[in-house]
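All protein chains of the complex are present and in place, except for one that has been dropped.
Labels A and B are assigned to the chains in the order they are written; within every chain, residues are numbered from 1.
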Amino acid sequence: MHNHIDNGWKSLYNLNKSLRERQARIIEFEEAMRMKTIRKALALVLALCIVLTLAACSTSGTNPNPTPDPTKEPPPAAQSESGNEPSGGGDGLTANLTLATYPVGLMTDEATVKALIADFNAVYPNVKIDVVYLDYANGDQTVNGMIESNNAPDLIFEGPERLVANWGAKGYLVDLKDLLVPGTYDVTSGSCTNAAGAMYELPVCQTAHCMGINKDLFTQANAMQYINEDTHTWKSTADFLKAVEAVAAIHPQVGVVFCGGQAGDQGNRALVTNMYGGQYTNAEFTRYTGNCAENVQALQALYDVNGIEFDPGIAGGDEIKLFCNGTLAMATCWNVGAAKSDTQGKTANFEIFPMAFPTESGDPVLQGGIWGFGIFNNGDDNRIEAAKAFAKFMTEDEAQYKKIVEATGYWATRDVSGLYEGDEIMTEYGKLVPFMGPYYQITLGWPEARTAWWNALQRIGNGGDVQTELDAFVAEANAAAEAAEAG
Amino acid sequence: MATSKPGSMSRALVRRETIAGYLFLLPSLLFFLVFVVYPMVMCVVTSLTNATMTASGTSDFVGLKNYIDLFQDETFLKALLNTVIIVVVSVPAVCVFSLWVGARIYNMKNWACSAFRVIFYLPVVTGSVAVTVVWKWIYHYYNGVLNYVGTNMGLWEKNINWLGNEKFALGCIILILFTTSVGQPIVLYVSALGNVDQTLVEAAQVDGATDMQVFWRVKWPQIMPTTLYILVITTINSFQCFALIQLLTSGGPNHATDTVMYYIYYSAFTLYKYGYANAMGVILALCIAALSAVQFRLAKSES
Partner (left out) sequence: MNTGVKRTSVYRTVTLVLIIMIAVVIFLFPLYWIVTGAFKTPAAVNSSSPEWWPKEWTMRNFDELLSKRSAPLWEFHVPGSEWFTSDNSQIVFFSGPVLPAAFRWLINTVFMSVAAMVLTCATASLAGYALAKKRFIGRAVLFSLIVCAMALPKQVILIPLLREMDGLHLTNTLWSVIYPVVGWPFGVFLMKQFAEGIPGEILEAARIDGGGELKTFTTVVFPMIKPGVGALAIFTFINTWNDYFMQLLMLTGTNVLSMPLGIAKMQGEFGQDYGLLMAGAALASVPIIIVFLVFQKYFTKGITMGAVKG
């Protein structure tokens, strides 16, 4: 085939010599043209660029995200109307909403979410809700993309570190204080509120992140003696370290300080701060204090003890997997949700025993997970009103509230009777919930601090000096906090 | 001769050519200007500001500050170095390996050649996310298959934390990149070698040339355009290596696997430093453009 074409070319080549000459002439001419026109062409491109730039400026000038002043009060009509009519009378509200939900318990399950929406639509038949399912690996980027394309979801289901410290702080969310149901625990509502008093998350459910231990292995190593089984606490930090050594004698890999990424970092933060009573941030949640002497002591102890390794190759989710398949004897990124998960806790062929983090004082401070609704201000009062109606509908009435709490698989944020009655796992893990401490993840500069934290752990694991590396972490994190404050 | 008739004929021809040229270009140009040039210009503009994600959407002009900061940012320099290492190692490796495999399999029996092509192409079509997950498990510190085989065969004593060790992590990434990159070059080389002019090969063999001579003197020049194409696509792909890093190491341990691509993503979507990230993008784009141009020149002068 190609030969055929080749022959064709050759004959044409011979036949059209004169044409070739003309072509040469054209090329010559073109060379001359190029010198003359190149300036013109350049000018053209420049002009084009300027026009494009102008167009760009004008679009950014008109503000791609028409978000009014975040401090602006929401339309007052919304609360009174929708609030006073818990059943029926929602016909007047017409809107198309988007609900974005992170995978909290069954909130990633279509059937569950659709059932909740159906309940809402029985009262508000004209509010149509589309659901965008998010995952923790890429959810933030997806939401950021939606915000940048002026397509932010109306409702979002997540926790304070994203709602309050991120999108709320950037001015995208609506203050939901007026929707807060009386009786909500103070520590919970406090976590959902920023320093200026704006509540960017309407809390729905919460849990305490804890540790999990392989009870079979601990019993075998005679390490259960270091544990108060009834309260799920360690007798002391020294006992915790003794237990690790004891298990290490029969099972070399007891635990890890995972630092391969930010996922699950609540685990190693809680471990480090609890051991000798250190702090991660100051009490006002404005600056990082992770380099305090207690934390240095804790990390040094973890580095020195047999059976615990610093692993920059894995993150929280991997640690859970390794714990469940028996490779590790304990997990620091544990919670009741993992225990109930088909792909995690349910795959373990040993008894998983939930534990608080080790402390000297016997008074552990657990990291909480608090999830709830945030509402984006898309510049349309009607949509905000409808979104608020949805959030209110889900949280106000106790029967409906119980449904959504059960869908998440965690505990309620206020006293609700009859929740999880007779559920063994929930009862057992429920003993840890009172240990929940302040939610310091809303400190400014959190994303940078997070990265700096696991990078510091990686360097410590590699033999870096603990104090030096923690100082570097705090310097970097505080620089970010200051920058965030100034910006 | 040529200058004697510069008159109406040539000018008409030029006009005609220009109109025709732009008409042919129009569909492509439309997409190019709207979806590449415009965002690109925006990107350059943004790189001169301190843009970030805020509800007000405003930003201040900061001149070249982002660029100056970049070259004082150790993480960026590390990322740049890693990117260069990935390109310098993987591009020649991919080209040489695919040429070798291509040369070995192109004249095999039909089914065998097909089978090999499919095997080498599989990682490309299986999708990067799934393949990466498998590799993550292969490299796994505690129960990965690589450590399982290695320690059992006595190649190394203790399990090695492949992705958690600064010394090995980048190499591991490059190996995966390699397996997902050679598929297409092999297919291309097989077809290029299959289309080499057989009369020339036979003529050379009649003249008593060895296999090696036939390959380098006769076949190699004919597959040169393929080589050029492979060089360009492999370079671009290596520079843009991103999903692997994100899924495996997040740039760690201690920035050992940070690439510019990943750092851009991190700066823009985690730290919201849009201006800074765009400045990085401009620098990266310039580097790639320069390299492509050099490759192009070299390959052209050779053929």
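Keep in mind that, in the parts below, contacts are C-beta pairs under 8 Å (C-beta built on N, C-alpha and C of every residue); 3 or more make two chains touch, one makes a residue touch a chain.
Quick caveat: nothing in here was measured; it's all calculated off a predicted structure.
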Next item on the list: Have a look at B:Ala12, B:Val34, B:Val96 or B:Ala203 and name the one touching the chain we're not showing.
Entry: B:Val34
Notebook entry, point to check: Looking at the whole complex, which of B:Ala12, B:Leu77, B:Val145 or B:Ala203 touches the chain that is not displayed?
Noted result: B:Val145
Check: What residue numbers in chain A mark contact with the hidden partner chain?
Finding: 2, 5, 8-9, 12-13, 15-16, 19-20, 22-23, 26-27, 29-30, 33-34, 37-38, 40-42, 44-45, 56, 59, 64, 96, 100, 102-105, 108-110, 130-138, 141-142, 145-146, 148-151, 263, 316-318, 320-322, 324-327, 337-338, 341-344, 346-347, 349
Note to self: On chain B, where is the contact patch with the chain that was removed from view?
What the structure shows: 14, 17-25, 27-29, 31-40, 42-43, 46, 101, 104-105, 114, 116-131, 133-135, 137-138, 142-143, 145, 148, 179, 184, 187-188, 190-192, 194-196, 211, 222-226, 228-229, 233, 236, 239-240, 242-243, 261, 264-265, 268, 274, 277-278, 280-282, 284-285, 288-289, 291-293, 296
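The working rule: only the chains that are shown with their structure count from here on.
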Next item on the list: Starting from the mean Cα coordinates of chain A and chain B, work out the distance between those two points in Å.
Entry: 32
Checklist line | Touching residues (chain side chain B, partner chain A) in the complex | finding: 2, 6, 10, 13-14, 37-38, 41-42, 45, 52-59, 139-143, 161-166, 195, 249-250, 252-255, 266, 269-272
Next item on the list: Enumerate the contact residues on chain A facing chain B in the complex.
Entry: 2, 24-26, 28-29, 33, 48-49, 52-53, 56-57, 60, 63-65, 67, 70, 140-141, 144, 147-148, 170-172, 253, 259-262, 311-315, 322, 325, 327-328, 377, 447-448, 451, 454-455, 458-459, 462, 487
